[in-house]
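Would you mind keeping the following structure in view while I ask a few things?
Only a single protein chain was left out; the remaining protein chains are all shown in position.
Letters are used for the chains, namely A and B, taken in the order the chains are written, and counting of residues starts over at 1 for each.
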Amino acid sequence: MLDARHPAANDRRIEALLLHHEIDAFNAAYAAALDEQRLTDWVEMFTDDAFYAVISRENADRDLPVGLIYCENKGMIFDRAFALEKTAMFAPRYLRHVIGNLQVFGAEPNGDIRARANYVVVQVLFDRPEAKLHQVGVYYDKFRRVGDVLKLAERRCVYDSLLVDNALCIPV
Amino acid sequence: MLDARHPAANDRRIEALLLHHEIDAFNAAYAAALDEQRLTDWVEMFTDDAFYAVISRENADRDLPVGLIYCENKGMIFDRAFALEKTAMFAPRYLRHVIGNLQVFGAEPNGDIRARANYVVVQVLFDRPEAKLHQVGVYYDKFRRVGDVLKLAERRCVYDSLLVDNALCIPV
Partner (left out) sequence: MLDARHPAANDRRIEALLLHHEIDAFNAAYAAALDEQRLTDWVEMFTDDAFYAVISRENADRDLPVGLIYCENKGMIFDRAFALEKTAMFAPRYLRHVIGNLQVFGAEPNGDIRARANYVVVQVLFDRPEAKLHQVGVYYDKFRRVGDVLKLAERRCVYDSLLVDNALCIPV
């Protein structure tokens, strides 16, 4: 409960809530950008030196860095996004992200904010009627404020599914 | 962070959070009404002149208004809900909604609030053991305050799955 004798403690709780909400809103916008194929918007959600990787849970558990996608800065993230768009190497499909179970772990000494969330990506291939679970996993994140804007300085997507289909290289 | 020099700015952020929470709670109650087959409760969540439609992503992308369900007011929504209940035209099943990734876009000049959210409907047929993804998609919404109560003035359900099974006409 709010405690009139400890306004500073109340403020801290409200601030934690506002930060949680801000990251939640970020994740909803992130999902919408990918689901609507707005890849430029998606790329702009990362810092210039952002780390972005998609790694199997099996490899992550063993600290193996090998992943489906491995980007060490925004340029590599951009290339990855638009290489995909140009080659159209995969069957046409709809994707739909649901991001839930957000946990925000507070700030590091440099101000970066650690967080994690579970994600589910559902896919509908144009030539197959059924929606399928394309990928499920966890985002391990580091958020950073650039000016007034929250960006991802790091997103490691660790997926549970051991095999993925011919679209394995799409960003999630 | 909360800024003691700008109490009005703090209040705006807290108000945005309260509104987000209110719509989130609305969506949870909406899902529960459908999942528990409380269709009268479901109908009451719309304004008298509400627009409610269930449209494929394919048609929505081409601005085709053709949909599985198309209701231009609460009377039509009521009819749709209870036509279903009376005819029992579909195999008995359980449904379970998960609504996530809520985005609230602020108020229009008339006070209506635009929002969107992703939805997943999981179905369990009584004679088949496995839970299946029945429908995934996006709610594009316009909320309106009627007295103290938040209602839907518009909900367009745009689904990704291209085919749906024999229950295609159930509200989502």
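Simple rule for what comes next: a residue touches a chain if its C-beta (ideal position, glycine included) is under 8 Å from a C-beta of that chain, and two chains touch if they have at least 3 such contacts.
Everything quoted here is computed from the prediction, not taken from an experiment.
S.K.: Taking the entire complex into account, which one of A:V54, A:V98 or A:V172 touches the absent chain?
M.R.: Considering all chains, including the one not shown, the answer is A:V98.
S.K.: In the whole complex, not just what's shown, which of B:A28, B:V66 or B:V149 touches the removed chain?
M.R.: B:A28
S.K.: Just to verify: which one of A:A29, A:M76, A:V136 or A:L150 makes contact with the chain not shown?
M.R.: Of these options, the touching residue for the absent chain is A:V136.
S.K.: List every residue of chain A that touches the chain not included in the displayed model.
M.R.: Residues in contact with the chain left out: 1-2, 13-14, 17, 20, 57, 98, 100-103, 116, 118, 120, 132-133, 135-138, 160-164.
S.K.: Tell me where the left-out chain touches chain B, residue by residue.
M.R.: 11, 14-15, 17-18, 21, 25, 27-29, 31-32, 35, 94, 96-100, 120, 122, 124, 126, 129-133
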